[in-house]
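Omission of a single protein chain aside, the complex is shown with its protein chains in their original locations.
Letters are used for the chains, namely A and B, taken in the order the chains are written, and counting of residues starts over at 1 for each.
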């Protein structure tokens, strides 16, 4: 492409972007008074004369049914395609690298605008009416099971409120959505969003998220900051609800983790404890089994959990710091394909009990006024037998490390059930 | 119109329609990724050189207040005009044939986007905040009175949830809305919609509706299919809540039915049993009276219910198969005009008790995995004394038929009241 054309294109872009010192910067959705753009796109060819890995970024607005007005951002980094939904709290709808897809087939087929979701419905399970992301956040004020918990009301009294399943954050549209492309190679793409969970007489929590996608890479990373912008101590909970379905999830698929302890969530999970890490085929009427893990980490505190198919030829792994997210929940929900055959691998600040249970167990972190907590989660796509084997090896190394011997799985006192 | 012009118009249309083998086909709203159209219209003259009955079809998007973003489809078939609201579960807002109108004057004046309706509010009566259709469906997971019922929650336990009045389906926007016009005379117009009531740990029910309007006819027909796309048995309920107000409804107006049994819904209804089929003038403070009927049908299973004015010069009737919809509810709510003077004639799979009551009575159908249930309801406009008389005669014939003698009205055990 001729230099002139590049300059012309950059000229056009200059109208719509801030050329920050370190990269290109577009506000694709904002509440600052300037107009958001319903459709927008850019490609590596428009930005750089020589780009080792071509990429495209596209924002669109969905129409029809309950997805009217939903924004999506799709990035193709030359290796995989990833779709983010700012309208649903910056969740990740799906990731696709050839025949390896990070997604599941939820009974919910639309990408539902939170306008149509009543979290309080179905006894606090209304969250399920929009739930079909590959990865959504659960929090911030609370996550986990619905049910009664205490709070301080406007007149300073301790009162009770009904927490709803997995909190609000996945159903709050991001108020700012910016896209940044680094000027220097490897030209990392940043999908940045701010989601507020703030109100008078309630939490003043902000989620600042930065999804980093490096062109040509087979990984992507979420760098989140949760900040208490209020003047008083504030509890919060965060769980990264990553969901995997067919075909990666199949009979004989396995979740590989390094853990000090595996605790079944309830009696039902206890039934399957002996074989907890291996998946069954889709089984009509299967009742979910949930396992609570304390992951082992390397010297930097990093642990990894991997899901691979039966043949160990395809997999996806998640790496994070246990200093940030000390707990891991594995959700086995291998019902029929038509009912939502899925497993969740869910690093979190806590387990998905009702917050009242987690508080008693000391697993609800508190942010001081002005305090921020960083949490990073890296997702890795394993598209070959070799790549899967390498991930298995590195997790095995974690299992060997630490306390010298791998502690036996131990059943904690059973968690409170709904 | 010259042949060339027709060809040109067809050329234009070809860009927007699929010329299916048997007709013209437009996706006017879809979630398949292609853009929905806010405004769209077509007329018989654009499609056919010679059309015995001219018709027009128009889609528009409403603005203002709580109707912002609501879609309407209006068909004029040469005899009557009918307006359908995809955003409100494919309900029918009103029908107008000269001075005969199928509609009522609800206190709700806007066509309310479900985004603004909280079904749980007012003790489960939030549905009323958007209720002003001529005909809306009640269901699918449940319909009828709000109140506690059991369900199976995510951990496989029997839990309780608060059902809300008449369920969700009238407040779920259709995810697909297609219009089809048959290529062959009489060029029937089909308004097709799909409405999903599906979620993990909940029902996986789809409503596929086909509203068929034949140009030049004074009838229209709803052909619905409710399908359980889940892998487990699923209860459902469906009630066609057809509502008639002034001027068709007036003092001395009468509902004519063929029924084996008429049961008052409660003590209040029992007070009016002697004269249950005749309407009073608008009466301030009138408390609703509800009658539960078991309709008699002809040999094909078809029954008809008619509402006519006092003079028997105008009427509307509904015909359906009691094999599909065995129960009929007549709702007399003849309060003041300003308060919503209305009667409902409501064929259903059940009566509008809370589902827990209907289940005990054996009136909640269950769909097997993959099973679909068809339900057709035909509405007929009677614009003359002759047409009303004919309808009365045909219903009289039904009353004579069947068990030989018309069973006396019998009071079943009173239904559970809220």
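FYI, a contact is a pair of C-beta atoms (placed from the backbone, for glycine too) under 8 Å apart; a residue touches a chain by one contact, two chains touch by 3 or more.
Computed from a prediction, not measured in an experiment: that's the story for all the values here.
A.B. asks: Which residue from A:202, A:216 or A:272 sits in contact with the chain not drawn here?
C.D. replies: Only one of A:202, A:216 or A:272 touches the chain omitted from view, namely A:202.
A.B. asks: Touch as defined at the start, partner being the missing chain; which of B:268, B:310, B:360 or B:386 qualifies?
C.D. replies: B:268
A.B. asks: Touching residues of chain B against the unshown chain: what are they?
C.D. replies: 62-69, 106-110, 113, 115-116, 118, 120-123, 125, 128-129, 131, 266, 268, 284-285, 287-288, 333, 335-340, 342, 417-418
A.B. asks: Can you name the residues of chain A that touch the chain not displayed here?
C.D. replies: Within chain A, the residues touching the omitted chain are 29-33, 35-36, 69, 114-115, 118-120, 151, 153-157, 159-162, 164, 172-177, 196, 198-202, 204, 229-232, 369.
Operating definition for what follows: only the chains that are shown with their structure count from here on.
A.B. asks: If you average the Cα atoms of chain A and of chain B to get two centres, how far apart are those centres in Å?
C.D. replies: 41
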